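As you look at this complex, bear in mind that one protein chain is not there, while each of the others sits in place.
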Amino acid sequence: MIRFEQVSKVYPGSHRALQKVSFNLEQGQMAFLTGHSGAGKSTLLKLITAIERPSDGQVFIGNRDISRIKASQVPYLRRQIGVIFQDYKLLNDKTVFDNVALPLIIDGYGLSDITKRVHAALDKVGLHDKARFLPLELSGGEQQRVGIARAVVNKPALLIADEPTGNLDQELSLEIMRLFEQFNQVGVTVLIASHDLNLIQERGYPCLVLKQGQLAHNGLLREQL
Amino acid sequence: MIRFEQVSKVYPGSHRALQKVSFNLEQGQMAFLTGHSGAGKSTLLKLITAIERPSDGQVFIGNRDISRIKASQVPYLRRQIGVIFQDYKLLNDKTVFDNVALPLIIDGYGLSDITKRVHAALDKVGLHDKARFLPLELSGGEQQRVGIARAVVNKPALLIADEPTGNLDQELSLEIMRLFEQFNQVGVTVLIASHDLNLIQERGYPCLVLKQGQLAHNGLLREQL
Amino acid sequence: MASVHRVSFTQRFKMYWVRHLQQALASLGELWRTPLSSMLSIAVIGVCLSMPAALQLAYKNVQRLTDSIQSNSQISLYLQQSVTEKEAKAWQLELSSEGGVADTQFVHRDQGLDQLQQRAGFGSVLSLLEDNPLPHVIVVQLASSWQSADKAEQLLSQLAQAPWVEQAKLDLEWLERLDALRAMFSQSALFLIVLLVAAVVLIISNTLRLNILSRRDEIEVMKLLGASSRFIQRPFLYTGFWIGLTGGLLAWVLCNLMLFWCEYALSQLGLAFGQQLTLLGQSAQEFLLLMISALGVSLLASWWSVRRNIRLIEPK
Partner (left out) sequence: MASVHRVSFTQRFKMYWVRHLQQALASLGELWRTPLSSMLSIAVIGVCLSMPAALQLAYKNVQRLTDSIQSNSQISLYLQQSVTEKEAKAWQLELSSEGGVADTQFVHRDQGLDQLQQRAGFGSVLSLLEDNPLPHVIVVQLASSWQSADKAEQLLSQLAQAPWVEQAKLDLEWLERLDALRAMFSQSALFLIVLLVAAVVLIISNTLRLNILSRRDEIEVMKLLGASSRFIQRPFLYTGFWIGLTGGLLAWVLCNLMLFWCEYALSQLGLAFGQQLTLLGQSAQEFLLLMISALGVSLLASWWSVRRNIRLIEPK
């Protein structure tokens, strides 16, 4: 599903954020991505959604090389990936419902479909009663969960999360993890960037460890950090 | 330094975010504030900086009742409090340097003073080499640290942090905690909202625990959550 | 790669139009929500568009006026004193069939004296005359195709050579002045119209640019969620459409107000001059042209601005 081949990323006027990273994530797999602050986790995820282009190497999403994808094709790529952003990226002047409905509207769903799916997604993250609130009227953790609901409402084949539990307490974090596992069980490929080692180590999922832009480890994590 | 007396906060069209919360934080003390997502931590901190006004009860900052403070007095209050926001609140079109310099500019510092202090603050959070970057060119953790540098650059008498380590890995979190402790040791009052129980329990600081808007515990934390 | 559930094509097609309608109404609602700013844009555009329309009307009226003055331009042939009324009338008949002559009129010497007496200050003076010193006059109306200064002069010299004619006079200077005035008017009108249309384009594109900038975050998020540029552009294009439409209507209203005012002013002036003047209004075609150009200009400007500015916003 996701394949990186010798991918490097150099930001203008900066050192290398990623250096020759290669890995392969099979369809239906779930994996973690970890590393220090500034190690390049977000950069790696941005390459998958074509927010950034690799400076070198190739990125394959479902057998398609997106490292030099045309700008007009990017929207179609993004519609097939559910993304949870580190800074939520909610629209502050739209209600929680409208925020979560956005991917469905973009994809051309019907109105009744939208209502059904949005409520189901909000249910899953425990925010059913906040549907009519504006994001700024929610706590940080609630906003994060709105972002999660928006990412999964479309039932994408690939789910990518950047620090999805940064603002959640341990209990809620575990619940969200269970949600990701449920998705994974119905065949969704999941890649989660996180620095919460407790969360990662307890589960038996493979883990990509970045160290200053280089892939330091790929596999199960057993205290090697 | 901070004294809450029977403070309640009801958001319009919402349940009670805070209910009759009373506590007292002495000058030079350091304390944590914890609780589930949506328990009212950010609300409590917003009352201290007069971003929100209490619906009931009184909030004293340094013996001054700010629950009905005049709008024209709010800026002077805020200049004396260093605040680290849950969502950073950086200016995306200004460099890291300019962002950190902002409180000094507002306070009327001289240019050479500003340069010296900003570089000192950036040093402390390990971002000296990123001074000329824009916030969007930084990783999530780096942005969080810029927010921390901005809060302490002014050497305020009171430091308030909302989830200051949400996007930081364990090592960096510890470093930032040590930074807060250093400030505390030179007499700064520090109040930190966090859901990271590991971080809180390891240290011997008192802890305010909110449960659905009510103060459930005030004192040392020993596994009662 | 396929998503777990996908939307059917017909569903997608239906929703495409539903969204179109929604976005059109939403952008109207958006204008409504910020009444001051949108009214301002509309007002400025209305004023800017009303000027070309008013100028066009003015041009039409000036044209009519000069036409009527020119079509009155005539050559007066003062005949020899010796020419009798009979001879004159015979020659008049001959003249009528000549090229460049639309109409002829015989003015008897007594009639001429009457006219002269009516001119300011001569009444009592001329009535003291015993003899009428004036000759008969034949007034030649020029055919419309002969009303340019050159051609009129050509006809004049031709007629002046006739043996009956003591003197032939053409108010040529008036023609030249009118031509100069008209050319100047149409030149400056054209210049103004170009300027004003440019202003409309700039104002609309700037309005939309600021509109887009103030919704930068929203556009960024939409792009992140896979919205196509066209989908993002549409509400702004609709905004441009509504601004153009209402701006055009406002221009029409303003133009008619101006017309109304001018007619009132002219009627007041007319009272002083003892004449009744009327103005030509806007025809249905001209109204349509105004609306079409208002919409066209604003849609083009919007499209240009929206494409350009939305492309500049890229998620980081």
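Read from first to last, the chains carry the letters A, B and C; within each, the first residue is number 1.
We take it that a contact is a pair of C-beta atoms (placed from the backbone, for glycine too) under 8 Å apart; a residue touches a chain by one contact, two chains touch by 3 or more.
The model shown is predicted, which means the values in this text are computed figures rather than measured ones.
From the options B:109, B:180 or B:205, the residue with contact to the chain not on display is B:109. The omitted chain makes contact with just one of the residues C:81, C:96, C:154 or C:278: C:81. Mapped onto subunit C, the interface with the missing chain covers residues 36-37, 40, 43-44, 47, 76, 78, 81, 116, 120-126, 128-129, 133-135, 166-167, 169, 171, 173, 176-177, 180-181, 184, 188, 199, 202-203, 206, 209-210, 213-214, 216, 261, 265, 268-269, 272-273. Residues of subunit B that touch the chain left out of view are 1, 49, 51, 61-64, 72, 74-81, 83, 85, 89-93, 102-103, 105-111, 150, 154-158, 186-188.
Methods note: only the chains that are shown with their structure count from here on.
Across the assembly, the mean Cα position most removed from that of subunit A is the one of C. Legend note: the chain whose CA centroid lies nearest the centroid of all displayed protein CA atoms is A.
Here the CA centre of subunit A is 61 Å from the CA centre of subunit C. Once the centre of each chain is set as its mean CA position, subunit B and subunit C turn out to be 67 Å apart. Measuring from the averaged C-alpha position of subunit A to that of subunit B gives a distance of 28 Å. Residue positions 137 of subunit B are each in touch with at least two other chains. Contacts with at least two other chains are made by residues 316 of subunit C.
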